[in-house]
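Sending over a structure as structure tokens; questions will come in a sec.
What you see is the complex with one protein chain gone and the rest in place.
This part shows chain A:
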Amino acid sequence: MHIVGLYISPIAIGALKDLILTILSTLLSFVLGILFAAGRLYGHPVIKLVIGWYVEIIRGLPAILQLFIIFFGLTQIGINLSPLTAGLIWLVAYGTGYAVEIFRSGIMDVAQGQREAASALGLGRWITMRKVIVPQAFALMLPALTSFVVLQLKNTTLLYLIGYADIMYQARLGADATEAPGTLYLMAAAAYLIMSLVIGRIGYRLEKRATAYR
């Protein structure tokens, strides 16, 4: 039992760090994701193509490989990133690749009749997007966005591979130093589980509120 007491605070701190990284990378991925989705839907053909490739690359390459390219690969051309910076860049790059597709399909799923009604009223493209399409798309997308946040949280476990001191890192340290790897990994699991459940709960609440009009 004293193992739990000994490691609870490093794991809790690790969890907090993971949570902050998750929130930060999610926010940045959403902003970029919306911009890229708009670019992919309405942009110049070249922009559409480039964003299309970007999405394919992010979704096609193994996550660890992407992370290692950013952290280790870039040192070869003189770019040395700290584990935190490299981790954040990767989480945002990776998250954006997925967010683009969530936003794009959300925007497309809003019925064509809504666009026509907006056009017939003389509403411009930007207002239509902001007042008509995005609010409805957001309600449609919320389940996917909630899973996205949980996915990002789980992705933070990979950062221990580049030496970032998160939950996973602390659990691994403890597992090696004590005779109780099971206890330590269970503690890590509990921390992730609690955070996932909270995220899911928040997503559910938001969804209920966003779809109240249906």
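Rule of thumb we're sticking to: a residue touches a chain if its C-beta (ideal position, glycine included) is under 8 Å from a C-beta of that chain, and two chains touch if they have at least 3 such contacts; residues count from 1.
Everything that follows uses one rule, which is that contacts and distances are computed from a predicted model.
Trainee: If you look up the hidden chain in UniProt, what protein name do you find among "ABC transporter domain-containing protein", "Formate hydrogenlyase", "Electron transfer flavoprotein alpha subunit" or "Osmoprotectant transport system permease protein"?
Mentor: "ABC transporter domain-containing protein"
Trainee: Just one of A:I13, A:I47, A:L123 or A:L206 touches the chain that is missing; which is it?
Mentor: Result: among the candidates, A:L123 touches the missing chain.
Trainee: For the chain that got dropped from the picture, name the residues of chain A it touches.
Mentor: On the side of chain A, residues 111, 113-114, 116-124, 127, 131-132, 135-136, 139, 212-214 touch the unshown chain.
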